[in-house]
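If you scroll down you'll find the structure; I have some questions about it.
Every protein chain of the complex appears in place save one, which is left out.
Going in written order, the chains are labelled A and B, and every chain counts its residues from 1.
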Amino acid sequence: MDLTVAPNPFFWSADAVRSFYATLSDAPVARVVLGELVCSKRLPFWQDEIPLAVDSLQAGGKQVALTSLALITLRRERKLTADLLGLGLPVEVNDLSALHHIPQGVPFWVGPLVNVYNEGTLRWLARRGATRICLPPELPMASVAVLAEVAQAEGVALEVWGHGRLPLAISGRCYHARLHERAKDSCQFVCEQDPDGRDVDTLEGQRFLTVNGVQTLSQAYACMADHAVALRDMGISALRLQPQSAGFDALCADYAHLLAGDLSAQALVENLGAAHPDMQFCDGFGRDSAGATWRGHAVPV
Amino acid sequence: MPEATGNVTIPQLLTTPMRILPLWPVSMALSQLARNLLYAHPEILHRIDKYQNHHFELDITDLPFVLRLDPARAQLRAFRRGAAPASDARIAGSFAAFLAMLHGAEDGDTLYFSGALQIEGDTSAVLALRNALDDAELDLGAEIANALPFLAKPLRQSLAPLERLTGLHLTRADTTPEVY
């Protein structure tokens, strides 16, 4: 089992993107998915960094793929998706309409925002050309086990969400703009103010969700450290780690040590807690429970 | 067609004697009604499914007592307000709101959104009961006449004028209010 870095869902400055991927080139991860996942309006601000990042990641021995947008509606977004194919890298499909542009037989990856819930869907995608699939984070363990067997038979590498705020929903509406009382079309890119998203709590102060433009994430960071061994035994080939603005290189190193057997899940969680005292964790989906729960406990009121 | 409203109440002329009279004959008559009704409409219990063994408190706020429904045992009994044993779920609203919902003149969610109905406790059980009763297309007058034959004739004679007089949905709505 190895590590895949998810596309960064947040809006970072070009400088922040450059230094993030430069550092990541030396990290103990096997592959990196790059590109704009959440909002096409952000792309002009950082798209020039993508070729540089591809070069430095490949120089660092990483496999690199480019993601589609999570929700494609506009004409220019469709064109953007069609153009992804000409760039010579595997495309990770995160909106099924990208398949319309991928000819039968051309290999592609499937991201966690595509609904792969069962054998029929996995087999269909495999026969259409999928070689790597990251399962939706909400999938129960029993489903993961069934799909791992099918994936092995079909020759598909299967990934599971390993770490990071869970991508829970995508919308046509921009909640960041709404919180600033702006329309999406005149958002003035307010999502850039929140490099890990903007937290949303309940009226009683329970930490709950995080908005990131048109995306809604969990406020808690999923941490599947406790489940890594079970997932490896099922035949899962990679854990997926989502970029965050601080401490990501240390986090990659810890997960790599965990997979190598040099670090216990408990020690990894303690390291994370020490480095990020404010970070709240969850692993409920891995326990067939409410996603927000952590090690069997509900979020305290 | 009566206008569906939540502010029609039962005339005091009726509620005052109910406040004084003993409740056991009421409970007996109500359970007789529940037994007949569930026997005639077996699909109700089928739809209530796993919530059959739940107890429902039906608090018709303009009656001087509350009703407690036990679907599995086909019991519908009256208790003084505050004296009923604990229930799994409670639905409260005016007689008008309950009748309008039962007779298909008003939507339960609409009554709930407007505050005419309140629910507490096990929301799933309430939904199961509401949906089961809605599907059964009951006509309470006919069910009462069926369960308590001695009431059939007076009911037949009085329901239509009473409906006009009170504005209550005393019979099943086969046509619905115009909304445009």
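FYI, a contact is a pair of C-beta atoms (placed from the backbone, for glycine too) under 8 Å apart; a residue touches a chain by one contact, two chains touch by 3 or more.
By our rule, contacts and distances are computed from a predicted model.
Asks: If you had to name the missing chain as UniProt does, which of "RNA-binding protein KhpB N-terminal domain-containing protein", "FAD-dependent oxidoreductase", "ABC transporter permease" or "Ubiquinone biosynthesis protein UbiU" would it be?
Replies: UniProt lists the chain that is not shown as "Ubiquinone biosynthesis protein UbiU".
Asks: I'm checking contacts with the chain that's been left out. Which of A:17, A:64, A:174 or A:259 qualifies?
Replies: A:174
Asks: Looking at A:131, A:152 or A:289, which residue reaches the missing chain?
Replies: In the complete complex, the chain left out is touched by residue A:289.
Asks: Pick out which of A:16, A:30, A:52 or A:146 touches the chain that's been left out of the picture.
Replies: A:146
Asks: Pick from B:125, B:145 or B:159: which residue touches the chain that isn't shown?
Replies: Considering all chains, including the one not shown, the answer is B:125.
Asks: In the whole complex, what residues of chain B lie against the chain that is missing from view?
Replies: Residues of chain B in contact with the hidden chain: 47-49, 51, 101, 104-110, 112-115, 119-132, 134-137, 173, 176-180.
Asks: Extract the touching residues of chain A with respect to the undisplayed chain.
Replies: Chain A touches the missing chain through residues 71-73, 75, 77-78, 81, 95-101, 113, 115, 117-125, 136-140, 142-143, 146-147, 166, 168-175, 177-179, 183-185, 198-206, 208-209, 211, 216, 218, 284-285, 288-292, 298-299, 301.
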